[in-house]
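Every protein chain of the complex appears in place save one, which is left out.
First chain written, first letter: the chains are A and B, and each begins at residue 1.
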Amino acid sequence: MSNNSILVIGGGFSGLTAALEAAEVGHEVFIVEKMPYLGGRVAQLKHYFPKLCPPSCGLEINFQRIKNNPRVKYFTLAEVVGVSGGPGNYEVKIRIKPRYVNNNCTACDKCVEVCPVERNSDFDFNVGKTKAIYRPHLMSFPMRYVIDDQVCEGTSCAKCVEACEYQAIDLEEKEKEITLNVGSLLVATGWVPYDVEKLTNLGGGQIPNVITNMQLERLAAPAGPTDGKIQRPSDGAEPKRIAFVQCAGSRDQNHLDYCSYICCMASLKHCTYIREQYPDAEVVIYYIDLRAPGRYEKFLNNIQQDEKVLMVKGKVAKIEEEPGSGDVIVTAEDIMGGLKVEERFNLVVLATGMQPSIAVEDLALDVAKDDQGFIIGGEEKGVFAVGCAKMPLDVMTSAETATGAALKAIQTVRR
Amino acid sequence: MADKKIGVYICTGCEIGENVNMEKVTEYIDEECSPAVMKQVPFLCGKEGLAQIQNDIDGEGVNRVCVAACSPRVMWDVFDFGPDVVVDRANIRELAVWSFHDPGLPEPEEDEMSDPLTMMVRDYIKMSVAKLDRKTKPEAEPIELDKTIMVLGGGLTGLTAALDTAETGYDVVLVEKEDKLGGFAAKMYKQTPTKHPYEKAEAPSINELISRVEANDKIKVMTKTSLQLIKGAPGKFKATVKQGDEEQVLSIGSVILATGWKPYDASKLDSLGYGKIKNVVTNVELEQLAKNGKLNRPSDGQPVLSAAFIQCAGQRDAEHLSYCSSVCCMGSLKQAGYIRELNDEAKAYIFYKDMRTPGVYENYYRAAQDDPGIFLTKSEIQEVTEGENGKVLVKVTDNLLGEDFEVEVDLLVLATGMVPTIADEPVLKLGYRLGEQIPDLDLFDGFAD
Partner (left out) sequence: MATRLEPNVQFIREMQAAGGESLKKCYQCATCSVVCPLSPEEAPFPRKEMVWAQWGLKDKLVNDIDIWLCHNCGECSDNCPRGAKPADLLAALRNMAYKSLARPAIVGEWMSSAKYLPILFAIPAVIFLIVWAVSTGLKIPEGTIIFAKVFPTLAAIDPIFILTVLFVVFTFAASIGKMFSSFKESGLTPKEDAPGFLMSLIGVVKDEIINHRKFKECESNKDRYPGHLLVFYGFVALAIVTGIVAFFYWTDKLFGFGMTTPLALWNPVKILANAGGIALIVGLVYLTRSRLNADPKKSVNSYYDWYLIGVIWFVVVTGFLAQIFRLADAAAPAYIVYYLHLVSVFMLFAYLPWSKLAHLVYRTVALAYARQIGRKGLSE
């Protein structure tokens, strides 16, 4: 008898969609999420396509579906450490890292007030800071604090334990391991932004006022580290001239040897963020091809109407900091104009591509991957890749692959 | 359901107690709503707090619980007292206590106005109680659902949907208006790559799919069949279909709309020579020529030694199709290969606005362009004219080569776009008051939203 349950690795938009689709057809579903919250990359955005909703909208709908569906169970801070068995009958070992905060936590924030340790916020891509004990983010689900044990001073400090009126903090919590029996696995491990430090000619990680597209999302997000104000990291100044560098790492055999799918639309979307705050800011988008597939063409048209947004065909291959001013000098060939030009900007945004998460941090699951780390097999084993674990996709298409894969997983466990 | 008995539980933790004049709140609520039970609890979501509520449910018969505490996003799973107890959350922490800033209003005359925060808290609780008081728990009315799924359209999408539906265990009716299954995919000479490494055009896989569908006994295939009417509701549709002259009514639970697309009407592209110059064809026509092994010049049947592809022939153009058709860049790269395959000396030009091969399709672009006989450039088309001997002249500007130029080719292929079948006819034929078409906000140029 086949086990009817389905395991979803990854609790981002793809994983949530796949899990809910399967659960709503009647299957027991487990979501294993590495981060302390569900929602993945979408949770980090200010707006997302196709309708430019804030993530609190679409994610909230999915969280409601989880709350109302007893068939969905999820584990945060959890990772798959071993898989044995076969289709219809998998045994999966899962390691759950300690959160150090139990479900007494009322999210009252008293612990944060007393915590003496600061850390760079990975959620904010290091443009913001949190304490060692922190709320993952404003709309975090589950709404429960977490301690970063890499920086927390532990029981020798324990100021948070004293401050918590609800006995929600246990600094001695230990790692746990659990075993789940499932019939099929969905891999929805998603993506990580490509490491900009590798883009040395673009000043990645070196020049303060050269940021990534995901950092811009956090700067623009209302609950972000600057309360939604887009400003230069070096001095907090308002940028008046901003450049977008498309294909920063993508379509490049020295980095990511594929098109990352989302970056053109992301930069066009970012133009709307900028325009909302700075009606007079000038924007230049340097591109190889403007990829606004399908119905997104209209969005591109709208941005093209903006006289202060210029689109230049020619990839930026050199970025240098102007000493003193904090400004950034960008060199590109304006191909249609036939000129190699150096332009000065206050802020440069690298439209960094996506890399499959499991290319960076391997998954304890035997499944075929291509040379870039995308999953290219597994169907015969009842393992189905979803969303950006499979190929670079946007949110909407990821969700479609999630629905399709959920169906495949259901077929597997019903066999 | 038994009589409504409302219990109001006000949490005083998380700074609520210190900031709100609880005496005034309870006095007011008691006066206005007179709940059966009202309590202040220091840590309502904790074990003892929950136990207090449970006690009242068990002892006092409370069956409506107002939790006046934090946002329902927090502690969303703890206030669950079983199916017979209705719970409502009055979010007095986030919406009142934490977010309240003294507006510095002038001192009001009436005493109670002097403390707006307490008023807010009081009102939130009053609203919650009002809600509990009026709410009735809906009783489910299970209906007998029809589990047969109807797939409209027997192209690649419809076939895939039908097969997966059947393999999940459902009965399927596949309705196709043509006499054969396969749609556009069946008219293709080759298909663009569908699997890793996404580098080579593939032999079409449609025939295999068709035979799997035809062999599946859960799928009832109805070709030469048109949909006449859909009535009823989700789970209980009655679909009238007409096969030949015979009409029948099917009981259907759900409908998958997979009627696909049709090519954009190329006769509107006369500015690009279509209809005026014989050796100008569309990408769909080229596909058929290649499929039939007759990839020659339409004018005189002579071999095609050079072909130009104009991308976005109508697409991304407000006068024609305002959207990008997504597949034409891949399609032309593939079709350029057809031209090259005929003759090693043949030349294929592709004039594009932006080469759109997103994601892993970049692999195909890279592989396909690595051919000495394929010539690509971003460009704008200035003019298409007829040359000597049936040749076609294409003049382009704004290109990558640094000057305007023209090429002379045997065949010009217009990479025309797709128009959804639902754009101008109501394919679903819903017998609904809202109209025959799938309900649509018209956000996406005729594609269903």
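Remarks
Note that a contact is a pair of C-beta atoms (placed from the backbone, for glycine too) under 8 Å apart; a residue touches a chain by one contact, two chains touch by 3 or more.
Everything numeric here is computed off the predicted structure, so don't read it as measured data.
Across A:Glu24, A:Glu173, A:Glu333 or A:Glu379, the residue that sits in touch with the chain not pictured is A:Glu333. Residue-wise, the contact with the chain that is not shown comes from B:Arg366, picked out of B:Lys5, B:Lys268 or B:Arg366.
Here the missing chain is touched by one residue of B:Leu229, B:Val407, B:Ala423 or B:Ala448, and it is B:Val407. By the touch criterion stated above, the residues of subunit B touching the omitted chain are 345, 347, 355, 365-366, 369-378, 382, 395, 400-408. Residue positions on subunit A in contact with the hidden chain: 201, 247, 251-255, 288, 314-318, 331-333, 335, 338-342, in rising order.
In this section, only the chains that are shown with their structure count from here on.
If each chain is reduced to the centroid of its CA atoms, subunit A and subunit B end up 22 Å from each other. Within the complex formed with subunit B, the residues of subunit A that make contact are 67, 103-104, 106-108, 139, 141, 143, 165-166, 251, 257-261, 289-298, 301, 313, 335-336, 338, 370, 374, 376, 391-393, 404, 407-408, 410-411, 414. Within the complex formed with subunit A, the subunit B residues making contact are 13-15, 43, 45-46, 70-71, 73-78, 164, 167-169, 195-197, 315-316, 318, 322-326, 354-363, 378, 398, 400, 402, 444-445, 447.
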